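Note that this complex is displayed minus one protein chain, with the remaining chains in position.
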Amino acid sequence: MARRVSDARWLVRLLADPGAAREVGDWTSPIALARAESLAGSLAWRIEGQALGPRVEAVLEAARRDGEAARVQALWEAEMARRALAPLGVPIILLKGTAYAAAGLEAGRGRSIGDLDILVPRAALPDVERALLAAGWEWVKEDNYDDLYYRRWMHELPPLIHRERDRMIDVHHAILPLTARPKPDMAAMIADRVPLEDGLFVLSPPDMIVHAAAHLFADGDLAGGLRNLWDIDRLLREFSERDAAFWPALRDRAARHGLVPAVGRAVRLAHHLYGTPVNWCQTPISRPLDSKEPVGSKIGVRHRLTILDFFFRRRLLARDGWGRARRPLTRLAFYVRSHGLRMPPLMLARHLWVKARRR
Amino acid sequence: MNHVFRLQVGPVAFRIGSQWRRPVEQLRRLYAGYPEPDGLCDFTVRLEAERVWRRWLRPSVAIRGDYVLPDAAPLPLAQGLLAAEMGMNLQMALGQKSFLLLHAASVERDGRALLMTGHSGAGKSTLGALLGERGWRFMGDEFALLGLDDGLLHPFPRAVSLKNESLGLFDGVDRGRLGPVLAGTPKGLIRHLRPNAEAVARMGEPARPALILFPRFGRDLEPAVREVGAAEAFMRLTQASTNYVALGERGFDALTRFVGALPSRAIDYADTAQAEALVDSLWPGA
Partner (left out) sequence: MAASLYAADPPETLRIVELEGLTLLYHRRSGLTHFLAPPAPQILEALAAGPAGAAGIAASIGERFEIESEDPAAAIAARLAELEAAGLVWRT
């Protein structure tokens, strides 16, 4: 039975249940959707080996190769940063896509990877900056306002680009802007880092989820959210299979970083969209932050989406079979929201004023 | 999308959606006789209004699709056909990963292909189209597709975009093959030409490459031929490829084999008659 594929729900279904691939008649829309959401490589791996016909197979094969090229390039950037920073003796913690690829995690499979994101202790920033500039990285743009804005309020250096390899690096010293309300415990995050073979580090499994969730909701306008949520699904499955004590550890970590709401929402949405198995008894995924109830009660209602969850879900699925973003009003609301989350209102007004004047 | 056109060009299928009827009607006329894709379309192109009201008010066409350039300027609706062509080019340039994509024209004779590449303005496109009217089989004027495994050149015979003075060279062709005159485009006057019936009928037939030419056009140039070494040819072809780096080792293998096995020549010419004579003199077995 060939079925019409018309919106992002289908992409989500194919990722969650690869067997559904046999129901797809025309692959044009799923491919366009997957490309628009930067999930083409992930999808291609997910539905590998299903004999979907030579034309479909050729497109999927190209997407898998693209993912492999992205992996090689990302790991090489990480290695070049490692070589540039090695003399400093500072721990370099890889974040996001590069971290998943370097740690050999399922989430890194076929994933598109953009800039190199690294986390270093805040005290090391000046040395890191100097070493990168000496090794061929340059500021993307010389602009006093942005520079000052980044240094005062953001959780990262202004972006740098390598003049030969043309690749960007984002150097973080925190996972959220300093203006955001939650104040993650960066010292604990850095202390719990996990070493890789080559001298680089990644975050501990619970911290990796906390960062992915914080990144999903508190950073950006939720664009690319389906991909970020797919990361979370893959990570949760892999970590919880590997370690029976993972869920309680995640709960403790989310609480320590003040990010229980974000982690809870990410887990609920991953469960609802991708069918991520969740150990309800051990994780307060829909418990209000200030709930006095003991963890583990009210099994059965915990996985329900809240009203706000529905808006997020709607926003995540706001794309049609042509790869077009739909519901521009939802998007605008989320754009304003993403700014609101990062900055207190007065500062936001100042920021928008400066941006507007510069147009 | 309101108006949809699906197009097969060589091994690549496109789905083009438009908010306006006119660009799709023009595409349908220009590509009359091309096969309809059988199933999956490799790439989606969208022609849509940049802002909702710009669909009606001074309509301007934003070029979108699977792969986009964030700073691509929109075109007026009168140039919608050009927007569609640019949209397809963009998908190929950014999204094609099944072949080594060379910014080059190619033609075939006796089962062997001639590849011509150079900077824009070097005349490769005009030369390719012209040879396609003079006994060669036209394989493409913009992109040549080098097979990663078979080492063959695969045809990609899209409509030729004739610019300004080169239009006059095609006065003799059947008027039915010409698209509308597009005036005032970023590249001046443009008119599209549908490749001839043979080029369309044989779009599924690859050819073994036999010669690489780097033409250079200039009104003051003396006709000249220079041998190009394999190393220089390699360097110039990586610069002419949009996906060489993305293909990794497969691209490296395909391209080193390609330049290692073929003669390469740079030619200078001042008019197309000279160019044709040079091509004939260099064509192996001519």
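Each chain carries a letter (A and B) given by its place in the written order, and its residues are counted from 1.
The rule is short, and it goes like this: a contact is a pair of C-beta atoms (placed from the backbone, for glycine too) under 8 Å apart; a residue touches a chain by one contact, two chains touch by 3 or more.
Keep in mind the model is a prediction, meaning the values are calculated, not measured.
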Inset, instruction - Using the definition of touch stated at the top, determine which of B:V4, B:L69 or B:V245 touches the missing chain. - result: B:V245
Legend entry - Residue among A:Q73, A:T98, A:S112 or A:S240 that touches the chain left out of view: A:Q73
Legend entry - Touching residue (missing chain; options A:P18, A:G114 or A:G136): A:G136
Legend entry - Contact with the hidden chain (one of B:G39, B:G218 or B:G260): B:G260
Legend entry - Positions on chain A where the hidden chain makes contact: 69, 72-73, 75-76, 79-80, 83, 136, 164
Legend entry - Contact footprint on chain B, counting only the chain that is left out: 229-231, 234-235, 238, 245, 248-249, 252-253, 256, 259-260
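Following the convention adopted for this analysis, only the chains that are shown with their structure count from here on.
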Inset, instruction - List the centre-to-centre spacing of chain A and chain B in whole Å, with centres computed as mean CA coordinates. - result: 38
Inset, instruction - In the complex, go through chain B and note every residue touching chain A. - result: 1, 13, 15, 17, 38-42, 44, 46, 48, 52, 64-67, 95, 97-98, 246-248, 250
Inset, instruction - Over in the complex, which chain A residues touch chain B? Could you list them? - result: 26-28, 31-32, 35-36, 53, 55-56, 58-59, 61-63, 65-66, 68-69, 72, 322-324, 328
